[in-house]
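Dumping the structure here so I can ask a few things about it.
Excluded from the complex is one protein chain; the other protein chains are retained at their positions.
Read from first to last, the chains carry the letters A and B; within each, the first residue is number 1.
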Amino acid sequence: MSEANASATRITPGNALRPEDIALQDAKPADAVARYALGLGDDALILAQRLGWWISRAPELEEDVALANIALDEIGHARSFLTYAGRAWDKTEDDLAYFRREPEFRSVHLVEQPNGDFARTIARQFVVALYQWELYSRLVHSSDPTLAAIAAKAVKEVDYHRDHATQWVLRLALGTEESRRRMIAGLRLTWPYVEELFTDYPLIDEVGDAGVRPSELRESFDSAVRTVLTEAELEVPAVPGAVGGGRLGRHSEHLGYLLAEMQVLAREHPGASW
Amino acid sequence: MTGGSTTGDDGATAPSSGLHEERAAWPLWEVFVRSSRGLSHVHAGSLHAPDAEMAVRNARDLYTRRNEGVSLWVVPASAIITSDPDAKDAFFESPQGKDYRHATYYTKSEGVKHL
Partner (left out) sequence: MTATAIDTRADHDAAGEKVFNDIIARDSRIEPRDWMPADYRKSLTRQISQHAHSEIIGMQPEANWITRAPSLKRKAVLMAKVQDEAGHGLYLYSAAETLGTPREKMTEDLIAGKARYSSIFNYPVLTWADIGAIGWLVDGAAICNQVPLCRASYGPYGRAMVRICKEESFHQRQGFEILLELANGTPEQRAMAQDAVNRWYAPSLMMFGPPDEDSPNSQKSMEWNIKRFSNDELRSRFVGMMVEQIKVLGLDLPDKDVRFDEGTGRWQYGPLDWNEFKEVLAGRGPCNAQRLERRREAHEEGAWVRDAASAYAARQAAKPTTTKAA
């Protein structure tokens, strides 16, 4: 693109890492690395599926656009992680997204939680974005170059998600009485699923330097949360953590419905291409 | 996308400008995008946002989805002062006829280069 024909309406594709590029790479992940990538990919996929619902339903049109951008980022991350994971087993991203059964998914319970009202969605976004940022900002140093490359793109995007969620936590918490009440309720409903994010699971030992140990993220996460919630004049919800198990294939009741909807068309036409 | 509506002739009436509930809608912001380093910010359009912080974020989401920009300005629409179009003749008359401000006013001399 020459500077001369640049204008405020120019359109360029950019040159970031795309899932299509990963599919063409020779690199095949080790089985454990693939299973690790699957979990991160599933988190992003299920979150994107949830956020996609908001498009055409957001509180203001500008927010439709904002939430769609976040959903698009997440689906991009999901496609990259799943494509890479699939290379270990000769599966495509779509084989993994559409033809696994619920117990074969490795997503955490947090991303499976329903959208609820805007405050609950923002509460979930707030936790996910802060968690993913802590995770990806370390995963860029992964000994696995592909995971590091995916994380390098994702961390910048998630940084924006963090900012988006923070802005809304502040506005809802300090806006009106009603919005504050809803924000507090949203955080309370979300907080039981925080613990699972930072719980180590057996695979982490197998992955070694290719992955990031969840428990090591907790301290920075907590301090980032405290900074925002203090400014929002809110307390960290004092609710007990729920028993997780998503990384082992034990999911919340919500996931089945979500998958039924997501997979219905693909499963009606097995083997078809779209 | 749009439909028959763009023809504007399907018989609907224009929105009336009657009273409507004032719920303090988000104010209007004008958005300016710098498409590349070295170029000026150019007006791209407008949007609604509750405050400047959200305005600049909404502008990023709305006006740079396809790498259209490297920098953004948002300005409250109410802060823009415009020249008065009714006084256009008086306002913009002076430069008219002052052709000597333009290089093309001067005759080129044969053989003189780089001038």
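As a convention for this text, contacts are C-beta pairs under 8 Å (C-beta built on N, C-alpha and C of every residue); 3 or more make two chains touch, one makes a residue touch a chain.
Nothing here was measured: the structure is a model prediction, and the numbers come from that model.
Residue A:76 is the one among A:29, A:76, A:192 or A:214 that touches the chain missing from this view. Shown as candidates are A:22, A:85 or A:170; the residue that touches the absent chain is A:170. Among A:58, A:88, A:185 or A:203, only A:58 touches the chain left out of the display.
Where chain B meets the chain that is not shown, the touching residues are 1-17, 20-21, 23-26, 28, 30, 44-48, 50-54, 56, 62, 65-66, 77-82, 84-86. In the full complex, chain A contacts the hidden chain through residues 9, 11, 45, 48-49, 52-53, 55-65, 68-69, 71-72, 75-76, 78-79, 82, 93-94, 97-98, 117-118, 170-172, 174-176, 178-179, 182, 261-262, 264-266, 269, 271-274.
Just so we're on the same page, only the chains that are shown with their structure count from here on.
In the complex of the two chains, the chain B residues touching chain A come out as 26, 32-33, 35-36, 38-39, 42-44, 47-50, 53-54, 57-58, 61-63, 65-69. Residues of chain A touching chain B in their complex: 1, 3, 6-14, 60, 62, 65-66, 69, 163-164, 167, 171.
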